[in-house]
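Attaching a single structure in structure tokens format; questions to follow.
Excluded from the complex is one protein chain; the other protein chains are retained at their positions.
Chain IDs A and B follow the sequence of writing; residue 1 opens each chain.
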Amino acid sequence: MIALLWRDLRLAIRAGGGFGLGLAFFLIVVVLVPFGVGPETALLSRIAPGILWVASLLAALLSLDRIFALDYEDGSLALLATSPLPMEGVAMTKALAHWITTGLPLTFAAPVLGFLLSLAPEAYFYLLLSLLIGTPALSMIGTFGAALTVGLRRGGLLLSLLVLPLYVPTLIFGAEAVRRGAEGLDPTGALMLMGGITAGCFALLPFATAATLRINLR
Amino acid sequence: MSMWEYANPKKFMGWTRPVLPWTFALAGICLVVGLIWGFFFTPDDFRQGSTVKIIYLHVPSALMAINAWIMMLVASLIWVVRRHHVSALAARAAAPVGVVFTLIALFTGGIWGQPMWGTYWAWDPRLTSFLILFLFYLGYIALWEAIEDPDTAADLTSVLCMVGSVFAILSRYAVLFWNQGLHQGASLSLDKEENISDVFWFPLLVCIAGFVLLFIALVLMRTRTEIRARRMRALEARARRA
């Protein structure tokens, strides 16, 4: 599984796209929001937690269809299925690789962009923390969605339709944690619940993803 | 004879043919009686006036919107465990019906909300949950449509339905956490203390029975259509091979 993780990371760096594109998209979405809602600092500061979370969610969505599509096309997925790696392990590794190439950079880029939206100073720590806890769940859920649509020629749009409703709980708890942090309230509850979702996703979704992959390889 | 034999496509076509018209007729009678009773022969609520009467559409459709999803979940589980084709096709048949019930619940809710809360839409937990449920239905239907091979489609949509159910429940609690909301508590509960008074309760029960029967009738009808479509596919495939 470590070999698979290294291969995926190496491919993400060499083939480009994965790393930079998500970040650039994140930046653009965040920059576009003030053009839409106006430059008023108080308003931006109030909606900043939500915007940062929604934007990182969309940025994570962008690279989901690459998780399995390339391996499916060139036959690697069938070869992995006959290898000693359990499919559950493949699913989890793929999600982890996606998180390292997308979720992790987004987490560290978010505070910088929070500055652009004049996020309240108290909220930066919670923004970092909530994204750190929440983005792995986004990657794991997205990996499940990618497995569902891997056999389809134009699965990209369908993938978004399937995955976005599944993102609702994570988004709610994530944005809520940052908002409470910004308003000086206690965000522990939201963070704990989000941690629970992330842990639950990693405990259960690899099985669903593996079953889905096996069905799609048939 | 085991009950599962009724799930054989041919048997299913056989026993549903005589049952279907009766189900439709009963559903129609219940709806006509319940709605007329509810609309014209119940008093106006002392606070809500005559707007309360939309309850006879709103509550049953909201109930069935959720029940349709639960039925799809059960049917998906049966397909995964016992691999009865009719079960998978029934889940597929129920989804569009569920969507329509969800939409009816959302629209009647909006129409009721305008005089009561002064707004058609609020990001209230219940309303939001129904909107999310609507999105889940859309994804489920889209996945069925997108996959060509019927068995693969049945398998994948079943997995989606199971995972989706977990996330739908999670969303429900997340939304509660997010906003406490305007919506009144449940209109119905077995605990009589909080219930609405009998005058409204009996016609409402008739309406609910009507919606349940209508749902059953529509699902049976649509399942029959799905079975026919699948049979046509199978015959065509055989003709190509011969």
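Structure notes:
One rule holds in what follows: a contact is a pair of C-beta atoms (placed from the backbone, for glycine too) under 8 Å apart; a residue touches a chain by one contact, two chains touch by 3 or more.
Keep in mind that, in the parts below, contacts and distances are computed from a predicted model.
In the listed set "Heme exporter protein A", "ABC transporter permease", "Protein-export membrane protein SecF" or "(2Fe-2S)-binding protein", the entry agreeing with the UniProt name of the missing subunit chain is "Heme exporter protein A".
Checked against the full complex, the one of A:Val30, A:Ala60, A:Leu80 or A:Leu148 touching the unshown chain is A:Leu80. Where chain B meets the missing chain, the touching residues are 8-10, 85, 149-151, 227, 230-231, 233-235, 237-238, 241-242. By the touch rule set out above, chain A reaches the unshown chain at residues 2-4, 7, 10-11, 14-15, 71, 73-76, 78-85, 217-218.
The definition used in the following text is that only the chains that are shown with their structure count from here on.
Those residues of chain B that touch chain A in the shared complex are 132, 135-136, 138-139, 142-143, 146-147, 152, 155-156, 159-160, 162-164, 166-167, 170-171, 173-175, 177-178. Residues of chain A that touch chain B in their complex: 144, 148-149, 151-152, 155, 158, 161-162, 164-166, 168-169, 172-173, 176, 189-190, 193, 197, 204-205, 208, 211-212, 215-216, 218.
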